[in-house]
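Partial view: only certain chains, each at its native spot in the assembly.
We call the chains A and B, going by the order they appear; numbering starts again at 1 in every chain.
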């Protein structure tokens, strides 16, 4: 694992080897992976740096609503399933998690659209960005989909793939070279005394969107699930999904009951529109229905067919 | 301490006597008081049930902005002071705290106006509220201020005070009696088989605003300070200030550097308007200024005089 500096690795080692005593609830599963950096893409990483609460925090918050006489009536797993199924979302806000993420800027631009979170990002106004940029692996070098304006089609092959990779690399290197030339930092081996050096906040604009940035990102479990539902979905762009998939595993370690309920009632769930409900009733009653007499538009009919495996 | 049931006290005892090992940062000061119920008003309480982060979480988040070459340049205390002074508020979002609060409904109605928080409240749709209501102590029984429409004037005395206390108590008891009568709960000693009992969600409307409710309330340090700035202020209603004052003490135990900076740059700070800045310059230059030639309205002049002890 070479995505972190020697100092950072030493710090993680130190953090992982010095447990402290706490009176707070702990999540044994999450303690196992706390601070550990999981590699993502070619230079990225994600790691949990802190958390608060576990499955029992959800249950505790839900039970305050039920008050005397109802404690322990339902067991925790069932209660969490019930809350998830019925969109009783506030108890899921009672657990909180904080990640350290290293990610390409174009991924960061998608990620930040999730507003209900706290963020502190590495600032290229203050500091100099490293020479690290994302180059897709060949199997992720997809063509534009011809049927879906936001989708990917077949994987590029042969010369075209090679040229794209070489072009991406060449332009990123060029951009970084221009960046350091303009900065003309004292520490740079190419530093020229005669030049003042452009302000960092300006020089950064020469970098391309595949350069890596870093941030701390903190959110509660409810909003984490909103993030995962969109970003771990198969329609999400592969590069952000690579992060979301790991976060989904982390969620499984952290809050296993909530994770199972989330898969069952969100990730694997299908929503039927009012018209689709009527249609499904007819089909269950044995009627053979086609798009034409379904009352659905061709597109909705096609989506429903896929969802129900018709 | 009789504000909690025997079961609740036993639970707190158990929680406080079973430390667990964690790899997370801890706040030694807050661990000291974790779970402990602090009494507030006549039947209320507040206690911390969980937290995440400490002063170092603020510093860590701030330093990600400074990146390589700037670590440890400023020491933590100074950095936190700097952040507070310059309203760099996002690092303060990186620490989180969760309270269990028992409070009168009219206090809950003020409290809930702080929207950036997570809340789970005891539900009177599901459960029956206890017969607990707030009666002010005589020294808090203030008259309406004649000068300030939202303020309190002198403390009521003698017969008037006694009558107010007796009236408040009488009406609350009456309200609770009506509540239980309408509910006609099976468990009630006065249960009448012949009556069905009114739905809880309806019966509760007979209770008055001084009845106690309970909730879990979770927020980050930035929003906690927004709450405290308003509610620990001397213009806040006494009853909510009684909670805020204890939360301010809890904040001191949790994040001592942030607490000191908060007092210095928020609670004890004075904001000068553009006009007031010009005025203060003239006064420092030795000029004797009166309201008439101050350029301020009489009210602003009076507020500034109080703030600067003129």
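In this section, a residue touches a chain if its C-beta (ideal position, glycine included) is under 8 Å from a C-beta of that chain, and two chains touch if they have at least 3 such contacts.
Only a predicted model underlies this, so the values are computations on that prediction, with no experimental measurement involved.
Visitor: Start from the 2 shown copies and tell me what the total comes to for the whole assembly.
Guide: Counting every copy in the complex, the total comes to 4.
Simple rule for what comes next: only the chains that are shown with their structure count from here on.
Visitor: So if I superpose subunit A on subunit B by CA, what angle comes out, to the nearest 5°?
Guide: That pair's rotation angle lands at 180 degrees.
Visitor: Can you give the whole-Å distance between the Cα centres of subunit A and subunit B?
Guide: 35
Visitor: Going by the contact rule set out above, which residues of subunit B touch subunit A in the complex?
Guide: Going through subunit B, the ones touching subunit A are 15-16, 18-26, 31, 34-35, 49-53, 57, 60-62, 64-70, 90-91, 93-94, 96, 98, 118-123, 126-128, 214-216, 218, 220.
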